[in-house]
Every structure is written in C-alpha cells, then in structure tokens.
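I have placed the structure first, in the form of structure tokens, so that the comments after it can refer back to it.
Apart from one protein chain that is not included, each protein chain of the complex appears where it belongs.
Going by the order they are written in, the chains are A and B; count residues from 1 in each one.
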C-alpha cells in the first residue's frame, strides 16, 4: 500500500534551502535594491507570484494590510506609479491616502521631515515617497517609525521598477533565468533612476548588461563600470548601438528625460531618435525573440518607435500590470519586517 | 370573495413588451446617445429608477460592481461630473481611482492612448473620460479592452448629462411623456456638448425641440435642423427668444462657455444677459408650469437669473441628484455588456 508520508526529512531537505534564503524579510524600508541579497530578491519574486494570483481574481482583495495606513507622498507628478501603488495597497485592504505636492512648491529638507512627521502622526504606517531630490527617501527613513518605500528619487533609484522589470523579464526569457543573457539598457542613462536600479538587479541575476547611449548621457558610467555594480559584477558601457544590440536577449529603452536635461547635452530630438531610437530595423541586430521593455511614460517616435512599442515582443503593458503584484509583494514584505521590529 | 391572482398570463403580457425592448444591453461603451435605440433609452431610465432606490437608502450600497476598477480620467477640471461618477461607482462598490491631468499639460493623441493602456494594465475595467478634444473618447474606445464612458468631450457630446436631463424631465412633466411637449434649449448652443446630446434624446422622446441663442452661437445648427437630428426628427432653430419661450413646457438654459469663446462672438456679457438671459419676465411667456433646467455650473445673472435658478419650477438640484442614479445605471449596463463580450 502506497502512502504519501510527510516525513521530518522533507522539512529538513526544505530547510537546506533556507541556508541561502532569509528566514524572514529583514528590511523595514525599501529605499533601493542595492541592499537586497539574491535570496531576498527571490523572495520578492515568489511573493509577487502569489500576489499576481490575487490580482487575477474577479474581486482582487487580500486582508494582508487591513487597517494599515499607506500614504502616497508624491513631490513629482506621476500617474502610473502613484496609481500602481494605490491599487496595490487597496488590493491588500490598506487605508490609502494620496498627498500630492505640486512641483511649484517643492519643499526643502526640513519641511519634508515636518510633512513626514505629520503623516506619521495621522496614522501612516507605510510612506510611499517620490521626490525630485536624490536621497530624499533616506532622509525620511531615518526618522519615520513605519516603512518607507522609495517610488523614485531624482536620478538615484526606483527599486520597485527594477523589481518589476526583473519579474517581467524572467517570466518571458526562455528558461526563466537571466544568467548569461545579454540585456541592453538604451538611451538617457545619465538621468535615469530606472537604469541605476536595474543595473544592480540585472547584474545580480547574472545578466550580461550593456548600457548604451550618447556619450553625453553616459557620463560617469564608464568609471562605475570599471569598479563594478556591486562587488565584482561587471557591465559594459558603449555609445555603439549596433554593438550593444547585436545578439541581445532583451532591450530596455529609457524615457528621454527632456524635463531634466540641461541644454546642450543633445543636438536635437530628431537626431537622437535617428541615432538611438529603438526601431524595428535596429532590433533586427538582436536575437529573433529579443524582448522589449520601457518603464514609461513613452515618447513614442523618440526613444522607441510606435511599432516596436506595440509589437509582438513588447512587454511594456505587462510591465505595468506586473507592477501591481510586485508592489503588493513589497508592501507586504516591508510591513512584515516593521511589525516584527515592533514585537 | 375577491382575490388578487398573479396569473401566468401576466408574465406573458409583460413579455409582449420585450418585443420592442432589447434582451440585453449591447453597448460596451457609452460614447454618445446617438447609437441608443428608443428601447435602450427606456432601459437606462428603468435601471436608473432602481438605482435611485438604492441611493435613497440610509446606506446606499449595491454589490453590482464589487471588485471592478473604475478610473475617472479627467483632462478638464470638473467637480460636479467627476464627483457624480465617483459617488455612483462607490455606491456600486467599485474600486475607484481618480486621475486628473492639469489643463497645462493636456497631452496629445498618442500619449492619451499610452495613458489609457497604462490604466487598463493597472486594472481599470471602466474608463470614465473627460477631454477637451471632441472625439477623444472614441479614440480611446477603439483600443480599450473594457468600457469607455464619455463624461464630456470638447463641443461634441455629454451622453450621461442628456440621459439625466431626460430622466429628470420625465419625472416632472405632466403625464410623464415628452411626446409633443415643447422643450427649449437656450443660450450658447455652439459650444455646448450638452445641447448636442440633448437634441438627440429629446427629439427621440418625441419632444418639439427649439434651439435658441444669438445667431453667432447657432452657427451650423440651421443646416443640421434641415437634415434632422437622427433620421427625420426635426427641430427648430431661432434667435427669437419670445417665439422660442412661448408656450414652452420646459426650458434648459446653457452655461455661457466664456472659456471656450473666441473674442468677437458676443458684444458683452451684460447685453447677452439682457437679450438671452432666462429671467422671470421671459419665463411668463412659457406655460405656467414650465420646468427649468441647467446643466451647471451656472453663471447666475448671465444665462439665468438667481430667482429663476432657485425658483419653484427649477429642477437644477434634482438634475444633479438624478445624475448619480443615471450614472449608476450606465456603469451597470456597460459593464454587463463587457462581461458578456468576455464570455
């Protein structure tokens, strides 16, 4: 008679894995991806899979954050990221409050802290913050009693974007692993927090990362490449689009940050599009099944052509959809760390 | 002994009516009223009656849209219509997200579509859109996977306003039918999406519609009147206020769209008010019980005098209240069509 026995040994063999996996999520905040170990990144990915199942339901609702105050504090205009966090928090039954501070009245450091303290006293347990100044979320996290999630700070970091990009790539790359895969980050690297955070997670996942753009939009990256993106993880910096795209498995086009670009870095939008835009012709240099990503919002016809953006290999819409599940995972994980810290 | 018997025949006689009534709502979107058949308009009215009963409850809540993402995407400032849709969607237990795009950054066609795709990927199943460009909701509906509801596009259409006006008129016109009743649309017809949508529904309901205003604000309407508003339905165009108001059963004053009016169409606000403002004196030309409507927001003292706006025959506040029930009906109907299309 055959029976299935759950032997103590099963637990033991499972727990072998826990050697490389954290017993619990230790980070009360998510300010950037550079503090995440590989097992921690895996934990985000696994949690996001579970969250995606909730999102797919007819009534997407979990009780995980019921009664928890989540405040979106946005000092830069954003539709995509703000709504994504709002929807993610609502799916977890959190009490969501939106606070937008208009660009014209961007506040100085001290009043950012004053605002944070006020929102904490009003019941915020998670503060999702976007700010034009690099490092602003770190300043806030030093004093906030709950969890701070960085939703993009200046040119510095956009950790949930990098995590959702990784999640999306792994669901579509043949075999599900980025180990040894060539991934190109193309465009206005200099002003891109998305590029910085992705460099970290993609190299950590074993990808062969190429960073490509006009030399004026790559300043400082060659020096960074020489030292490596975290430990000894190397990446390649080039202004040669053909070299970058050749045999690429995935390419991520970046938004040209016209609003952040000081005059003189580019000759013209037209020339930029002609030389660095991701077109169907250029994409032929890459692998046949080369995946296409873009963090949005797009300048279609500038850094990416409309046919590529809506083409068969484009994962752009799926990036947005996956963002909800990944942010649900992040919200659930950081609050689990916060509540353990309380105990 | 008299007894009331519910005979099978009662059902049979009811179902005779279904010959002229659609078995189900076929429109996944509501972009304008011009695609609605008369039975479909009746279905909106009947559904709105049922919704009004929910609104009247101490805790106005139905489960009809629980778990359904409804996003209000407003490219023009609006308090009344945005809050009306927000309240309507909440009463149906939908998950409501508000997105306002400030007038200064009105986006061009492509990025409107990019925004739509993003909101769809973030879970929007209904997109309620207001846009300064006529036709923008049609562009969006061509690609959106869920339901698009037009909350006002340029000078073109405002279908939920026309439906709530019809609903309000029929509840107050003696006998409940507009057949043969004289209804006047008075004022800045040229710039009014409210006038265009109302012309359709009012003539469809059999009303004798008169359109009245200064000739500069009627351009193009005489030609339209000659061809008829949908099939052979005629209406009258005139600049003669006395002729228009004489024996009228209802008059709908339009907001003077100062923000849309190019210089030179009017001599002055004062003269406009003196010649076309709906005053108590002018109203004496109409039937004694003539009903007064206005889509809001009002320029009191310009197109309507304060005493008429708040007078005994004014239905202005009831229009606003009925708007919630009518929009609940529209949200419920379009999503029922969308879910059948999925099946």
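In the analysis below, a contact is a pair of C-beta atoms (placed from the backbone, for glycine too) under 8 Å apart; a residue touches a chain by one contact, two chains touch by 3 or more.
Bear in mind the structure is a predicted one, so any value in this text is a computation, not a measurement.
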Using the document's definition of touch, tell me which of B:45, B:64, B:132 or B:320 contacts the absent chain. B:320
Among the options A:119, A:183 or A:292, the absent chain makes contact with A:119
Touching the absent chain when the full complex is considered, from B:66, B:80 or B:170: B:80
In the full complex, which residues of chain B touch the absent chain? 55, 57-61, 77, 79-80, 83-84, 86-87, 90, 296-298, 300-301, 306, 317-318, 320-321, 323-324
It is residues of chain A that touch the chain not shown, namely 66-67, 69, 71, 95, 97, 99, 101, 105, 110-111, 114-115, 117-123
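By our rule, only the chains that are shown with their structure count from here on.
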Approximate Å spacing (C-alpha centroids) for the pair chain A, chain B: 43
